[in-house]
Each structure stands twice: as structure tokens, then as C-alpha cells.
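Here you go, one structure.
Every protein chain of the complex appears in place save one, which is left out.
Showing chain A:
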Amino acid sequence: MNFELTKEQEMTRKMVRDFAENVIQPRAIDLDVKAEFPEDIFKEMGKLGLLGIPFPEEYGGVGGDTITYALAVEEIGRVCGGTGLSYAAAVSLGSSPIYYFGTEDQKQEYLVPLAKGEGLASFGLTEPNAGSDAGGTQTRAKLEGDEYVINGEKSWITNAGYARSITVTAVSGKREDGKNIISAFIVPADTPGLTINSNYDKMGVRASNTCEIILEDVRVPKENILGDPEKGFGQFLYTLDGGRISIAALAVGIAQASLDRALAYAKERKQFGKTISNFQAIQFKLADMAMEVELARNMVMKAAWLKDQGKPFTKESAYAKLFASETAFRSANQAIQIHGGYGYMREYEVERYLRDAKLLEIGEGTSEIQRLVIARQLGC
């Protein structure tokens, strides 16, 4: 057992924290108010290598591990949930499936620029009528000669408005037992027939770009199928297992920020002649927050470590995502409570933490779905 980070991991955390505090934090309120995606910040993050952490150098990455990546997500999430979500989605959902399942050609063409931070990619799984039940995909892909023709609709796809390519899932045939075969396809964002709208007015993670995608007779070469044509479903389940670690890390960031703000405020704010940190009612809240943040972080680190060791991590990443996202929501809620009326004001930021944290209980598998995943792992 060793709970110590490596020097590289610590240096990365320090660098990302400095970058987040100096570059992102001053703009966080404004990005939220205007629901503006900070494209320039992503360019800078790309230059620093943040978008290539868990990918090897031969694919333009930096050869870091999942732990390092999770630390980076936490630090970005600590100052801006929206930027954090777009960062986590870019790496875990946009780039990772191409790294896990792509052919050498696909990696060279699509992964290298992503890992170098020269572009972003999206992952289009969710549809208007297929959310938690992602297997219920209605998008269809038909092979015509050397091309697949794709028709369908995708909802709430992160970063699609700024993406170079979008990996979409679609039904490509039927198995002998009558079940749908789901495959994944890499669709360059400029392919004719692809319409990307970002008209959603979101509750939180407003700095993150979220899009609706319509595919009308979108033609991609046969080679753009990602990985095993028959195993698209299993592939995206694996992708989501990895993505959950990053959503959990993001949640830890928001929970930590909630604690930091609440603690600092409680030590300053005086009522009844004392700072409110003297009141046991406030102390107990802070104690619970501190404990839960630490427990959530430990679970994230363990899930990331398991992934890095090549061991199974499905159950642990579900624990991490479920516990951390619910911790983030509770912590943000208590941070507002401790701030009293000030906490209800945008300027104090804790109300944004709550709005941002809520998404983490929904995206990449709702809390209910995490419990289903865990129960299934228990053999139910």
C-alpha cells in the first residue's frame, strides 16, 4: 500500500492548479453567465499537454496515467465545472474510444491531433429516445457499396460544436437472435448531412458546449467504423467505465471547492458575536464535507489505479462516480447554506457549484444507473 503520488503526478497537480487559478478562475462567473465555451482556454490546455495525458507519445500524447489525468480534471473542476466537463468529455469520450479501439490509421488521422490538443472530439451515444437505455439506439447505419449511410438524431453531445470528429453509435444490423448490432462510426464534423445545433439553455455546466446532432444521409467510408463492428455496445460500455472516473474526479473538484469556500467563509462571518465556525451546527457540516471529499477522492484514485494496473474497474468506477457526484451535490448545497443569503448570490460562486454538480448525477450514467451497474457486479 502506498498513498503517495509520484513526483510527476504532484508536479502535474501543482501546474494544473496554478493554471486553473490564474487563467480559468477569473473567468468562471462570466463563462457561466454567458454560457460561453472557453475555446481559447482549451487551446492553452492543449499546448500544455493536458488533452493528451493518458495517451502514449507515439499518438501525440504525453504517456501519463489515469491517476495524473484524474488529478488534472479535479483541479480544473475545482474552479469551473463547465470547463471541467468539457475537458473530461474531450479526453474520456472524444479521444479515448479511438485510442482503445481504433485502427493504426484511425489513430494517426483522428487521435494524434486530439492528443496534441489541436482539436476536440465528441462521443454521440444519447438520443432523444435512448438515454439510460443506450442499447435502444434508433440511429441506423446502412452499408451501401464502400460507404455507411447514417440517419438519426443525438442529444446533449458535449463539445460537438467545436469538434473535429464525432464518434456516433448506430444500429448496423441484426444478430441471429434478433437483437440489434450496434457499431460506432467516426464522423468528421464537416461531413455533409450532419447538422450540429447548440441551442440548449442549461441549468449548470454552462461553460461546456452541449449540442443536438441530426444525421441525414451522412456518408462515411467503410473504414470509419470504430473497432469491432459487432461489439460497438461493449466498446461504449468500456468507454463509459473510464469516463466515470473523470466525472468522479470532476465531482471531487467541485466538492473540494465547496468545502474550501465554506470553511473560509465560516471563519470570517460573525453572527451573535462569534464567527459562525464556532457553532457546532456549522462545524458538523464542515466535518461531514471534509470527510466525504476525502473518501470520494480515495475512491477515484483507487478506480484510476485499478485501470492503470490493467485490472477490472467497472464496479469501482461506478462507486467513485456515484459517491463523488452525490458528495459534490451535498457539499455544494451545504456550502450555500453556510453562506446564508450570500450563498444564494452568483458572486459567491457556491450556487454555481450546486448547479454544476447536479449534472454529474445525470451525465455518463445517472445515479440510478450506477446503482444498477454495481448491483449487476454483485451478481444480482
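Just so it is clear, a residue touches a chain if its C-beta (ideal position, glycine included) is under 8 Å from a C-beta of that chain, and two chains touch if they have at least 3 such contacts; residues count from 1.
To be clear about the criterion, contacts and distances are computed from a predicted model.
Participant: Could you tell me which of "Multiple sugar transport system ATP-binding protein", "3-isopropylmalate dehydratase large subunit", "Electron transfer flavoprotein subunit beta" or "Aspartyl/glutamyl-tRNA(Asn/Gln) amidotransferase subunit C" is the UniProt name of the chain missing from the displayed complex?
Facilitator: Its UniProt record gives the name "Electron transfer flavoprotein subunit beta".
Participant: From the list A:Pro38, A:Gly52 or A:Pro97, which touches the chain that is not on show?
Facilitator: A:Gly52
Participant: Looking at A:Phe19, A:Tyr162 or A:Tyr348, which residue reaches the missing chain?
Facilitator: A:Phe19
Participant: Of the residues A:Glu8, A:Glu36 or A:Glu147, which one touches the chain left out of the display?
Facilitator: Once the missing chain is taken into account, the touching residue is A:Glu8.
Participant: I need the residue numbers on chain A that touch the omitted chain, in ascending order.
Facilitator: Contact residues on chain A toward the absent chain are 7-8, 10-12, 14-15, 18-19, 47-50, 52-53, 57, 62-64.
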